[in-house]
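Below: the structure, in structure tokens.
The complex appears here minus one protein chain, its other protein chains still in place.
All chains are identified by letter, namely A and B, in their written order; residue positions are counted from 1 within each chain.
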Amino acid sequence: MAVNPERLRERREAAAPDLALTGPGTPMGRFLRRFWTPVCRAADLAAGHARPIRIMSENYTLYRGAGGAPHLVDYRCPHRGAQMHLGWVEGDAIRCVYHGWKFDGTGQCLEQPAEEPGFARKVRMRSYPAREHLGLIFGYFGDGDPPAFPPYPAPERDGLVENPVPPVIPCNYLQCFENSLDEVHVSFVHRQGGSHQGMYDLPDISAEETVWGMIRFGDRDGKRRVSLHYMPNCTRVIVPPMAGFDGAGGWRELYLNFVPIDDETSQWFIAYHVGVTGAAVAPYLEKRELYWQKLAAAGPAQDLARAVMAGRLAFADIRHPDLVRVQDVAVQAGQGAIADRDNERLGRSDTAIILWRRIVARELAALEAGRPLKRWLPAPPEVVPTLGF
Amino acid sequence: MAVNPERLRERREAAAPDLALTGPGTPMGRFLRRFWTPVCRAADLAAGHARPIRIMSENYTLYRGAGGAPHLVDYRCPHRGAQMHLGWVEGDAIRCVYHGWKFDGTGQCLEQPAEEPGFARKVRMRSYPAREHLGLIFGYFGDGDPPAFPPYPAPERDGLVENPVPPVIPCNYLQCFENSLDEVHVSFVHRQGGSHQGMYDLPDISAEETVWGMIRFGDRDGKRRVSLHYMPNCTRVIVPPMAGFDGAGGWRELYLNFVPIDDETSQWFIAYHVGVTGAAVAPYLEKRELYWQKLAAAGPAQDLARAVMAGRLAFADIRHPDLVRVQDVAVQAGQGAIADRDNERLGRSDTAIILWRRIVARELAALEAGRPLKRWLPAPPEVVPTLGF
Partner (left out) sequence: MAVNPERLRERREAAAPDLALTGPGTPMGRFLRRFWTPVCRAADLAAGHARPIRIMSENYTLYRGAGGAPHLVDYRCPHRGAQMHLGWVEGDAIRCVYHGWKFDGTGQCLEQPAEEPGFARKVRMRSYPAREHLGLIFGYFGDGDPPAFPPYPAPERDGLVENPVPPVIPCNYLQCFENSLDEVHVSFVHRQGGSHQGMYDLPDISAEETVWGMIRFGDRDGKRRVSLHYMPNCTRVIVPPMAGFDGAGGWRELYLNFVPIDDETSQWFIAYHVGVTGAAVAPYLEKRELYWQKLAAAGPAQDLARAVMAGRLAFADIRHPDLVRVQDVAVQAGQGAIADRDNERLGRSDTAIILWRRIVARELAALEAGRPLKRWLPAPPEVVPTLGF
């Protein structure tokens, strides 16, 4: 197993297992908290409702005021620790179910029905900025002011934006994100089922750091596929319709956010842009409805992925309308709850992964040393992913 | 968040996270083991049967001899560790299923069919006093002689005593017990469903230590609700009929014992006293039968509570014949497996909780220092809880 010492050194530098750990106080956790993070589909939070969320190993309460504005506050009431989402939304405020303490969207306590007057104004919980973009609610969990919003541009072309149910994936977010940086996997993982026609030739991979993140190229016979990676965890890429979609809507643009729930679980918050307009919309929606019915009937792709990982099922045995999802989850979660990056053998096809790790490692080193970090700029809307063929 | 330093100091003293931990050797575990502890419904143990029980993180074998007497012995056979409840009860003795070693109710080995004569008399396992009261079997797991029995008086009025299935609650016993010390929660937690008509006005809470435990008062407009807390973990209180009971039997008296299974799981051993007599009994029993059928069909309240805690269901969506149970479990278990008492903001409505913690903290300090503990006396039967309106 002789390895070129130069490459070995580069790999050691590239390997950064700490990038996987995002709990409070971890270097990567501190870094990710400096960006807007998707936390929920906008459609999953009706006005006047509250729900618990878990992001990077910390719990929060997300609620939407009567007027429609989303708010993010602490998970527990400061009184005796009841979960705030059990309570009621009243106007733009939320009231704890346990003893009726009421808080506004900034976390200030407004009422304590059974306590002495004057106690309420001394009590405050933390609140966190919350905004919406492309059908997703984003939160900001860092110190100081959040960066510019939105975190990445919307598509400029006409069409539909869709947000599928955000799947919970039984592994660390990083192996999911790194899979999205890895075009070569398509030629093998997704060959069965034939979803990615035209992409089974192996591309030459290259990548470049940009002012907003990283751009990645896959070159095949002079044709170039372009994918975007917005800092710190969103991949924008062209993908084929799901296996069960019968081609409706054609290849679409995917914004894929890989969000840590905790170190061993992640959630994918997704926005699709499907370029159908005018008369094409109605038949597309009909197809989509049928596909969704098939999908609901087929059960979660993650369950099948787990059976494959355990050896109880083989890919070849699976009929599922989102076979690509089954394949992706099995391969990524199959790397382990947190992939072992100390024993990798990276090669030239891993170029984009190596560059991304190097960028982040540089930023983490600056953060640790108290040096200024790179000031990421908003991405120009005209830089878009392309299929290249 | 400026707080009166005097109150802060008091709260710090009141806060005693160690009260939650009851495993062998812990201060609170040692204290609780000085009292009789409910371990099983009498009706759940037929003569000649054995079952495993787990109390304060330790396992035991409970069996009932052919003559009806309950016995508590070690969980495992001293030979090679088989579970004793797998074996057979023979008269007042129990025989291990693995190699037939037979023990009497004191733990003395009587027979070892495949061993040398004389070995049996050298082998003994531990046994623990066991008694019955109000439909419950109690055990004593402490050193030395147990205190007087019964641990608290039976109701003197005529009526029925009922023991519902003891629910297993997915959190520490202490937040359940403290909830029972907290009358204000009723005004909020149980408002939905309307079970507690007449109790939604906020009471003034006060509490006093007694020779048998603590008495608690909830004053509303000159009317006083009285609840009893027998040392160390039994609350006696007047409660409304369950939501699905259609009012049958009226408000009843509840003895509620909060028993740790381990530090993150507890079990409620309950005796209800329903004051129906004479001609009222038959129609009441009919209602009760219907209610029990509804309850069985509705599934465990704890399952619904878990869905609410996780944000998959809202209280408002739930129809369950014991809605109060769903509400109570969600709020209590929602405080976490073991509630964080270091970050509370207690107020005047928490008066009874503060006093109870102070009493126990004083006793634990004495126990640790080897000083004599308070000698709790039997409670007089005429001191009873009242509804007050």
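FYI, contacts are C-beta pairs under 8 Å (C-beta built on N, C-alpha and C of every residue); 3 or more make two chains touch, one makes a residue touch a chain.
The structure displayed is predicted, hence computed values, not measured ones.
**Student:** Based on the whole complex, identify which of B:Glu116, B:Asp145, B:Asp342 or B:Glu382 touches the chain you can't see.
**Tutor:** Of all options in B:Glu116, B:Asp145, B:Asp342 or B:Glu382, contact with the hidden chain holds for B:Glu116.
**Student:** Touching the hidden chain in the complete assembly: which of A:Ala42, A:Val161, A:Leu202 or A:Val281 does that?
**Tutor:** A:Leu202
**Student:** With the missing chain put back, one of A:Val168, A:Val211, A:Ala310 or A:Leu377 would touch it. Which one?
**Tutor:** A:Ala310
**Student:** When the complex is taken as a whole, what residues of subunit A touch the one chain not shown?
**Tutor:** 1-3, 184-185, 187-189, 202, 308-311, 314-315, 330-331, 334-336, 339-340, 343-350
**Student:** Residues on subunit B that touch the omitted chain in the whole complex?
**Tutor:** These residues of subunit B touch the chain that is not shown: 49, 51-52, 76, 78-83, 85-86, 96-100, 112-116, 119, 122-124.
We take it that only the chains that are shown with their structure count from here on.
**Student:** Please report how far subunit A has to rotate so that its Cα atoms sit on those of subunit B, a copy of the same sequence, as a value between 0 and 180° in steps of 5.
**Tutor:** Rotation angle between the two copies comes out at 120 degrees.
**Student:** Quick check: how many Å separate the C-alpha centres of subunit A and subunit B?
**Tutor:** Centre-to-centre distance between subunit A and subunit B: 45 Å.
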